[in-house]
Structures are given as C-alpha cells and as structure tokens.
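Take a look at the following structure, please.
Complex shown without one protein chain; remaining protein chains in place.
In this document, chain identifiers A, B, C and D correspond to the written order of the chains, with residue numbering beginning at 1 in each.
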Amino acid sequence: MVKIELKNISKTYDKDVTAVKDFNLEIEDGDFIVLVGPSGCGKSTMLRMIAGLEEITDGEFVMDGRLMNDVPPKNRDIAMVFQNYALYPHMTVYDNMAFALKMRKFKKEEIKKRVTEAAKILGLEDYLKRKPRALSGGQRQRVALGRAIVRDAKLFLMDEPLSNLDAKLRFQMRAEISKLHNRLKTTTVYVTHDQTEAMTMATRIVIMKDGVIQQVGAPKDVYDYPENTFVGGFIGSPAMNFFSGEVQNGEFVTADGIRLPLPETKARAMQAAGYGDGPITMGIRPEHVTLEPPAAAGQSLAAMDSEVIVSELTGAETLLYSKLGSQELIARIDSGLDLRAGDNVRLAYDMELAHFFDAGSGDRLKLGEEAGITV
Amino acid sequence: MVKIELKNISKTYDKDVTAVKDFNLEIEDGDFIVLVGPSGCGKSTMLRMIAGLEEITDGEFVMDGRLMNDVPPKNRDIAMVFQNYALYPHMTVYDNMAFALKMRKFKKEEIKKRVTEAAKILGLEDYLKRKPRALSGGQRQRVALGRAIVRDAKLFLMDEPLSNLDAKLRFQMRAEISKLHNRLKTTTVYVTHDQTEAMTMATRIVIMKDGVIQQVGAPKDVYDYPENTFVGGFIGSPAMNFFSGEVQNGEFVTADGIRLPLPETKARAMQAAGYGDGPITMGIRPEHVTLEPPAAAGQSLAAMDSEVIVSELTGAETLLYSKLGSQELIARIDSGLDLRAGDNVRLAYDMELAHFFDAGSGDRLKLGEEAGITV
Amino acid sequence: MVKQAAGRQKVSHFETIQGRRQALNIINWVLLAAGSILMLSPLWWMLVTSVKTMQEVMTYPPTFWPESWNWSNYMKTWEAAPFDLYTVNTLTITILVVIGNVFVNSFIAYGFAKVPFKGRNVLFAIVLSTMMIPGFVTLIPQYVLFAKLQWLNTYYPLVIPAFFGSAFNIFLLRQFYMTIPDELIEAAKMEGASHFWIWWKIGLPLTKPALATVAIFSFNGAWNDFLGPLLYVNDESLYTLQLGLQVFKGQMSTQWNYLMAGSLLVLLPVIILFFFFQKYFIQGINLQSGGK
Amino acid sequence: FTKGGSGAEKADAEAEEGKITLDFWTFWGSEIRRPIIEKIIEDFNNSQDEIEVKHTFIPWGDIWTKELAAIAAGDPPDVVINDINATALRGKNQQAENLSKYLEEDDISGDFYEELWNATLYEGDSYGIPFNTDTRVLFYNKDAFEEAGLDPEQPPKTWDELWEYAEKLDVKDGEKYDRLGFYPMFGVQTDVWMMNADNVNFVDENSEVKINTPAKLDTLEWLNKWHQKYGADNINSWKAQMESQQANPFFSGDLAMLVQTPTFYTQIRDYAPDLNFGVALLPEKEPGNGHTSWGGGFVAEIPAGAENPDASWEFIKYLTSKEAQEYWAVKNFDNVANIEASESAASSDEFNDNGKMVYELAVEAMPLTMLTPTSLVAPDYMTLVNPEFDNVYLGKKTPEQALKDAQAAVEKEISKK
Partner (left out) sequence: MAGKRRFNYKTKEGLQGYLFILPWIIGFIVFTAGPLLFSFAASFTNYNVTSQMDFVGLSNYEKLFSGDQLFWTSLYNTLYYVLFSVPLTTVGAILLSALLNRDIPGMRLFRTIYYLPAVLSGVGVYLLWMQLLEPGTGMVNTVLAWFGIAGPNWLFDPDWTKPALIFMKLWSVGGGMLLYLASMQGISKSLYEAAEIDGANAWQQFTRITIPMITPVIFFDIVTSLIGGFQIFQEAYVMSNGEGGPVNSMLFYNLYMWQKAFEAFDMGYAMAMSWILFVIVFALTIVNLKLAPKWVHYEGGGK
C-alpha cells in the first residue's frame, strides 16, 4: 500500500558499532521484500529504523514521498512482528492481539471478529484467555504474528516471525502470509533465515552482510546468479561449493591440479573478460554435483572419483561429504543409495551451471548468461 | 555419559492443561535424542521436567539408576539451552558463559580458556564484553548455546538452540554440536523444528503430538516407515501427500476413482492383513512423485496427467503444486524446468515407496517391508 | 507406587527438591518467627498497657502481663473525643491523598523514565533536591503561602499537593519504570499508542507492585500525619485521628492506657489494609514473559 | 472540603449577632483540664454580651509552632497560652502584643508573684499575663522513713541531711538497689540545684555569665558525689523509668524521696492512693542558705497581629482574675499565678488533708521559687552547658574544668551577638 525509499541509510550504535552502512533500496507498493543475511548483519536494526524505534544515524527514509525520519512510530502506521515477540505480559492473548485495534478505536464487534479470525488462522483459538506466560514458545510467536496481522497497516515488518514454529505449521503460516499479502497487497519487509521462506515468499530478496547490501533481486536470479561468493555461499543450503584454481586452456584447474573442462562458451567469455589464465574461484551448488549420471543434452559434465567422508540423510535427499583434491565438497544426491564413509563414488560436476568469481574480490564474472535478468 | 529412563511421565499445568501424557523413553548413554513435534506439543515441558525446573506430575525420571524426580536442578549436572535464552541481562557475554563454571569453582584460567574457545566456535569473540541487550537475536541465541557448551555436564538439553541463526551459521553450529557430541559422547536431548537438524544429528528421533509420543526411531526409519499418518505428514518437508481411497484388485483407487496400480508384494500383503478392499489412506512423499521418468529397475510407477497449480522454486528444487483428482498434491522436482501455473505435466507415482495407513486410526499397515528396522 | 526400586540409591530427604525446599522453609520460618518477637514486642507492650488501669501503668517495676484486662478502656478511649468524626475526616484526607499519589506520581515518573526530553536529568536532580531541605525550614513560608491562598482551616493544604507529585514517590516509581523492557513500550508505539495510553495500559499494570507500595506508603503517611493537620486545621470538627489522640497526652502526665488503646485502634485499619493489600505487590508480574 | 467552609461560616454567623469572637488556643485537651477551662470560658461568655470566646485545643508542644506560623501569616488567634520563660524573648521579637497600654489603665501587675511577673517583661513592658505556675518540692515516703528509723515528720532540711537520710533509706542488694534513698537528679537537673545553692541564674539580668562560681562548683561536686554513690548503671536504669512517664518507683516505695512539682500529688492520689507520703521544701545547701526552688509556668498572651486586642485583654483579665484562677487552682490542683487566688485555694474545702498539705507547702514555696527565663542574648545556651555537666558525671572532666569550659563557651556565644 505504500512505496518506500531508503536512501544512504546508516546506523551506528553507541558511537562505534556500525550496524547498517549506506543502505539504499526502493520498495515498490505491494512488494514483499525478504531481508536475509548472517546473524548480526543488521537486519533487525534496519527494520527498527523503518519502524522508527531506532534513530537513523544518517540517510533518509521516505514513504510515499514523505520524509519519515522524524515521524514518531505511532504515526507511521506500520505493523511489526518483533524478533523477540515483545508481548504484553499482563494481557491475555486476546487483549494482546486486540490492543492495536483498541488504540485505533475499532468497534468492539469488529475487534472481536478480527481477533477471532486471526486466532483461527494461527491455531490459537484455545489460548485466547491465557497470558503469554502460560504459552509455549511457538504459541507466543504466533501471538506476536497475530498482533500484526489483525491490523491493516500500511506496511508490515516481520522479524523472523516463524522461526519457532514446526515445519508443518511454518508451511501453513507461510501460505497464510502469502495469501494475506496477495489479498491486501500490503508492502512487507520480512526477515528470515529460512531459505524456503526467502525463496518462496519474496518478490525480491535483499542479502546483507555486515550492514551492507550484497545483492538485491528476484529469488531465482539471486539463486542462479549470485553477485559474489558471499551471496553464492549464503543462499542455498547446503552452501555452494567453492574451489580456488585457475583457468588453463579452457579447463578449470584446481589448486591440486585437478582439471575440469569448461563449456566452450564460458571458456571463451572468460578469455574475453581477461580471466584467461589468472586465478579464479569456481562455485558449484551441491545439487549440481551428481552421481555418475548419464549426461543429458546441453549438460557439460566433468566426472571424478571421490571417497565418501560422510553421508548424511536429510529425508528426501542425502548429503554427501567428499573432497575434490584437498578441497571439501558437498553433493546433494537422491536418498535411494545407501552410501557409507569410505565408499568410492564417481561424482559428476555440471560445469554449465557452475559459477565463476574473481579470486580477489569474490565478484561474479559476468559471462553473458545473465541476459534478461531483472535486477 | 548417562543413561536415562523416563517412565510414564505426565505433566499437568494448573490442574487442567495436560502438556505431557504417559511419556516413556529410555535414553542410552551417549544417545542424541531429537524431540520433534508441533508447536505446543510438550517438548519444552519435557525438557524442563528432565532439568528439574518443572515438577513431574506423575511418573518417574531415573538417571543412572537413581530416581531423580526430587533432585534439585543444580544437583542434576545438566546443561540446558533455553528456548527463550534466559540470558543474565546484567552480565556481559563473557560472564554469562562463565557463570556456570564460576559456580562450579573452576580456576580462572580454565574458565577463560573454555569461554574463549566457545566464543570462537560461536563467532562471538568480538562481543564478549557486551551485555545481551546490545546483541542481535542470533547473537543472543549463540550466547545461550555457549553457556551450555562450556560445561561438561552429564546431560545436555537443548531447546531449539539454532532457530534464530542463518542457514550457514546453523549449518556450522550443527556441525560443531555434532563434533562436540562425538568427542564427549554426552547424552543429549535436543528439540528442533528443523528437519535437517533432526535427521542429521539424531541417533533417535522422538515424535510427539499433544503430549504423547507417536514414534521413536532412527531418523531414516522414521522417515521411511512412519508409524502413522501424523508422523508421515510431520516428518519431511514439504509434507507427505495423503490420498484417501480403497484397495481394489491390487490397485489403489482414490475417492475420485483414479486408479494407481500397487506393487504385487504390497497388494498381497494388504490382502493378507485384511485390507483387501476396505478404505485406506495412501501417503506418498513429494520426492516420490516425479516428472514422467524412465522407470528404473524395481520401481513401480504409476503415471497420471496433472495440471500445475503453483510452481515454487526453493533453490535446488521446485515444488510443484497440483492435484490428483480432487486431492491436493505436492511434487518435488529438479529446478531445471521452468513450469508455470496451468502447464500440463505427467506425474509418476513411485508406488513401491508409497505408504499405506488404516483410514480410521491412521496407523501404518505393516506390509513386511520394515524387516530389520531397529526401533 | 514403588519409588525405591532395587539397586537405586536412596536419596536423603534433604537432598530432594521438596526436602531441600522444606529445610530452607523451616529455617526461614524459624528465623522469621524469632524476629517477629522483636517486631511485636512494642506492639505487645502497647496492647498490655492499653488494658491496664492507670494505676497499674504507673506501677514499678512494670508488668508484662496485666493484672486485669480492662477492655472497657477501649470504649472509654473512643468516647473521650469525637473519634467517629475524626475517622471520617482522616479517611477523607487519606483516600484523596492516596489517589493523588498513586496516579499523579506514576504519571510523572513515567515521563522521567520513558519519555526522553531535554533537561530531563537536570529536572530530575531538582526533583531529588526538593527532598533535601528539612521541612521545618520551609514550614513558615509554606504556611504563609497557604494562608495567602485562603486554604487555612481546610483540607486543601493536605490534599492538593498530593496531586502534584512528591519527589519520593516519583523517584520510586521511576526506578520501577526503568525496569520495564523498552520493547514493550516500543511494541505499543508501533500499535499506535501514544505515551499517555502506554502509561495507562502498559505502565500502570506492569508497575502494580510498586503502585501498591506507593499506595501503602501514602496511606500510612496520610493516616499518621500529625504536623499537617495540626498546622492547617483550626476547627476541631476538622481534626484527624492523630490530633484526636493528643488529648490523652498532657504536659505533665499522659493517660497511657487510653493513648495506647487509641493508637492501636488507629493502627488497626492500616494493618488490615496491609494484610489484604499484600497480594498486589506479591503477585509477580513477570516482565520478561512476554518476550524471548 | 465543605466542612472547612462551614467552620468559617459559623464564625461569620456569630459575628452577625454583633459579638466579637475570640479564638483562644490552649493545650488543655485532657478529660480533666478541658472541662475546667471551658467552664471558665463559659462563665466569661455569660458574664458579658460583647465577646464570645471560642476554645480550641491544640496539642502540647506543637501549639507554639502553629502559633508562630499563624503570626507569620498575619492570621493569629486572639489569645494563646504560652510558656512564661520565653515571654520576654517573644516580646523582643514582637511575637506578642505589648500589654503596657492596657496595664496603664488596669494595673494588675501586683496580683501576681513577682518572679513570674518579671519574667513577662521585656524592656519594662509586659507581653503576657501569668496564668499558672509550678515549683519543686520534696516528696518523701513516710513509711520508708519509719522503716529506716527516721522521723517521718522530720524531712531533711539541708543537703547534708539529705545525704544522710538517703544513706539510711537505701536498701541494697548486691550492686542493685531494692530501694533508693534519693537521687537529686531524678525530676530536676543540675541547674536547679545550682540555683538552690546560690540563687543566681547562669546568665543574669545584665547578661553576665555566672556559671563558674564557687557555689556552683560546690554543687557540681556534691551532685557528682551522688552520681558516684549510686553508679551510672543504677541511676540510668531508674532514670529511664522516670523519664518514660510510666511506672514510677516512688509510687511503689522503691524510691524514698523525690523532687517533683506539687501537682505530682494528683498522680499519687490517683495512682498510689495508699502511699503514706509527706512533702517538704527543697533542702538548702547549708542552714540559712534558703530553700530556693525552681519553677516555670504559662502566660496568656495576645499574639502579634491579633484582630481584637481590646477584647482579648478583657478576656485575659478575666482569666487571670482571682475568681477564675481560684477555680482553676482548686479544680485542677494546680498552682496559679494570682497570689490571692493561690492563697485562698490553699484553704479550699475541696482538698482533703493530703491535698491541703501539699498545696499549702506549694504556696509557701512559691515566693522562694526562681524562674529561668530564656536568655535574650543567648536563648539556647543550655545546649552548651549541659554537655559539660554530663562530662563530669561521666568522669571525663573535673567539675572545675567543666564549669570553666561552660563559662567560656557561653561567654563566647554571648559575645557573638
């Protein structure tokens, strides 16, 4: 319901801890921005600045053309789910959820209607009369979420709102939030550590590190075309495998001298970009390292023998820990096979889907494949 | 380091809220038990009873042969990570982690050594002098974890210790905890909502629902042979697809009359078990619904045309929402293909890997495949 | 149930949770009971004196158990002055003072604790400093002030100032507000509450124990106030209990039995109030339970 | 708050009748004194139809703080009973109205004991009319006398006799005393005995400090002798009892002799009716030295700024008249300032034998009684002097040294003004 511009925003705590640095982002009306990044990278700080709870040390926060830096939180019409819930301990679940509506002088029936509805969505019907003290962790978190969704705010801020819920419930809640978003089109900024949430809910993902934006983009783009090794390693779980090495004669040669042939187009583009035979970092996602597969059309596979170090069943798939030369490696394979440590396997690397980065800066080498990406 | 018996344990709050009911479990020395279940099912309550923070309403808790019900927490020598951290707000991170050691009269240098080491593992070196208030959510959680791992307790209890960490860090922490466990072999009870954690860390998983144990078993067993529809639906994300229908002439017939041929052995076993043509529930995991695949040896595939409702990219794979007749269905397929809502796909069901449950009770039909499972 | 299965170590009773708690409780109880004697001894003395005849009061050495319990002293005490009227008067003042103290001080304290504004620390230091000048130095000028306001011989000087805050209570409540996590205030701000509403809906309920304490202190203070009514009230029909009790005290001799009976009667409501009011400051408000 | 208003309205209503209303503040609220003063007021109110006196009881001690505040605020009561000793000081500070102009017309100064009257004068003008007074006499236990082989009709007359008697009356049980003969500083303080010795105040009319005098030194040494005789432990224990104003060992016969005001008799009458006691003048230092005693009292005064001083004067005159005074004296068993009233009360039929005995002695003692009016130059010099006496009893200073120091301290204090 609102367009937001964040211009050169910085935040310094206590004069010396810089939590956010030169943050620039435009959020369109109805956008669903997911903010991800390592623990302590400044996500919550960013949300709190948008909410007006933390002073913006530097920069401008504009909402629908109006400079908001100095507007008090209560006038911003923003609903927020706090990372640590911040429920009112002396109020029942019902009153916690009804508080904002009461403040806004909603009619009693309307309040009741909304709260009951939210409680139903959140599976909290049975707990409306309880105080937060007598709730489980996940129930508290749902109350925190409920407190936000009963409102029609201009902007939703959600700080890891589902982190303490079980997979199934999280899945449902995710769906409910998406549904809500589809219905109301309320601009939302959402912090999560859950890759699935990030990938499935976002219209755009913002990846931060140490208070600095690393990349902004649609989920698929971010996944497929990480701007740098950090993003590549951060998005996707298990993380992308990185190998340092260099390009030699159209082949990627690891530090141990293992040679992986490059697809021709890539090799040529690299040459053109001046990475002909300099040091380089290659990244490949675990799912693109497969077990001795029959190469399909358009695939450029390089296969190597490896020894299984650990094989970890995660349910649908198995994570295979192995090595490429001296460098560690994770592959993600179907769970059918029962592999043991010490087993020998032949792993194939889908070089077409591999990523290449500058060895020094870690920035992605633009090799032409990004054409048509909307950033 | 310790063997634990939990016998018929029940917990009732305030006379009427039953949080845990008739809980029975033996935990072997060195076991790594992961407790999972929906939000509010009594996991934290269980841990708190083991810790001695909550009175056991009924039943016996025995540790190394000694009845513990009445032993005060501080004499139980248990380390615990609280779901809500419970950090000491007036102490620095260092002091938070050092507290237990100080209480146990460790030498100053020893304390320092341990805390610094833990801080290094947890990436908290830079924050040792801060108070919890000036930490991010994830940092706080790591302090809570650190407080436990500096100790050599007889038993570790961890209540969602990684829920607020980013994927990468969580991955690392998981590895560290596993390492720690491998080194010290400390018996551990671990609560998580993260399927990967549950599957990879546990020696045994305990699945609870409404305070009652649903199944106990090794991760793979639980995943492959869920005891009932609840477990089947709960373990695995996205959840198992369930179809109600009945068996007719060696085929599974959905409510809409769609027929899926059963593997012969299964059909026979079912007949033998008296489910010849009664109502039945079939469960099939999303990864066992694939795109028109070439049937490999030993697979029993049944293929059907379906329309894509939503296609959701989660990174490595795509979740395909579709329908089988009138019943919803999720398939998990490789991300290569770019499918859109409305596309027509032919989905194959791997009936060999499908699960069958009693339509009434939801209990698994034992069709002989569980031979050799250690429960 | 067989709790002591074979092979299990026997746990000594005082090592168990209940056992240890019991042991602690018993020690606790004994300590408190012993201390109670010290606490109650003056009260006992008052009680004993109140039922003695004056003759026995003056007996040397004093008796710790009265020869006879003259409960009629209480009747006589009550009739010695219009104590019914004084009770009503005292109650009127006390209730108003308590209301003023509880609400207004809480309001002011919230401002000092949770609303940042310029000069807050300086103003707060001034608040504190008003406690530092001995009352009787300002007694005369203050009396003159109230005389100028035409408030003499009314309850205004006793009651109205209570509606403008007192340093002690402001300071006390401020300290309690400072222990409320800012997150709760922030959450309320996000939900559109103004500071006023936050004070009313969050601040007041969360500081209940402190408010109860202030209420008890204020009640106590107003109920036992002697100098205030003495100075500002002239009409004996406006007298309070504490002033009334003075009739038993003479320049040379004092009617101890009546004075003690009267003092006990006056004390009684405060004790009863306290006994039942306790639950408000014992009832724990777990400030952190709303968060992680 | 309407009550506050109604009080004022009432006063207005009365004013409408054309009467002057006087606010009269006393600290006499007890069930004994209150009816008596109110009867006097009623009599006065009935005796004429211009003035209506309204009595307000204000607790003892604090009454004057309140009065002071009211004077400062310009809204004082019309007549207040106040301490006689500070009357001159109040005159000096203009807290009370100068009564000279009334006295010029109605000179009643001769009606009162001279010592009392003089205490009301500042620079020759009177600022309050003496109302009641007291003195100190020696009460003794006749039964104890007999027991100790003393003649119950021959109380001690000198300090030496006092000592001698006490020795005989003492009943000792190890370190403790079952009966104490006498201790001079129960009931009165060092200063009273010093005056008894030489009839001179610490600071005389000319602001000369008379502390370090031979007679006072003798006194201090004598008192110290008593102190050493009984020992601090015993004395303190007994003294604590006396000061608590409860359990009095004299009533129970545990203390044989005690210096007290004549009104102490009422306590004996009420609380120890069977006590067989006698009274005597304070013993003198040596024969012929004089049985000088010490007392105080109260005056009726018109606070500065009172609205109707003329009417107030009328009322004060009535209060201090023989009629009212005698009524007060007899009903209260109190010493009054009016000589005539005092003397005729002594023969009142309302007193029984014991009462008569005490009252007569009191009247006899009155002319021998000194007052210690507050010094105008150093009103609180006793704070400097008392610790020096204490030091002597504690053995920390010799009497000589103590008096020297006290003398010096007070001289210094006076010189500062």
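Just so we're on the same page, contacts are C-beta pairs under 8 Å (C-beta built on N, C-alpha and C of every residue); 3 or more make two chains touch, one makes a residue touch a chain.
These figures come from a predicted structure and were not determined experimentally.
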Which of these touches the unseen chain: D:S207, D:S237, D:S347 or D:Q401? D:S237
Residue numbers in subunit D that touch the chain omitted from display: 64-65, 68, 71-72, 86, 89, 93-95, 232-241, 243-246, 304, 374, 379-380, 382-384, 386-387, 390-391, 394, 396, 409, 412, 416
Note that subunit B touches the absent chain at residues 51-53, 72-74, 77-80, 82, 84, 86-91, 99-100, 103-104, 133, 147
What residue numbers in subunit C mark contact with the hidden partner chain? 24-25, 28-29, 31-33, 35-36, 38-43, 45-46, 61-62, 104, 107-108, 110-118, 120, 123, 125-134, 136-138, 140-142, 145, 161, 163-165, 168, 170-172, 175-182, 185, 194-196, 199, 209-210, 212-213, 216-217, 220, 224, 226, 242, 249, 259-260, 263, 267, 270-271, 274-275, 278, 281-289
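Keep this in mind: only the chains that are shown with their structure count from here on.
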Report the inter-centroid distance (CA atoms only) between subunit A and subunit B in whole Å. 22
Inter-chain centre distance, subunit C versus subunit D - centres from mean C-alpha coordinates, in Å: 39
Approximate Å spacing (C-alpha centroids) for the pair subunit B, subunit C: 55
Where in subunit D do residues touch two or more other chains at once? none
Subunit C touches at least 2 other chains through residues 288, 291-292
Within their complex, state which residues of subunit A touch subunit C. 51-53, 72-74, 77-80, 82-90, 99-100, 103-104, 131-133, 137, 140, 147, 151
Taking the touch rule as given, give the residues of subunit A at its contact with subunit B in the complex, in rising order. 13-14, 17, 36-40, 43-45, 83-84, 123, 134-139, 141-142, 159-160, 163-171, 193-196, 199-200, 219-220, 223, 233-239, 285-287, 312-317, 319, 332, 334-335
Touching subunit A in the complex, subunit C uses residues 181, 183-184, 186-194, 197, 201-202, 205-206, 285-292
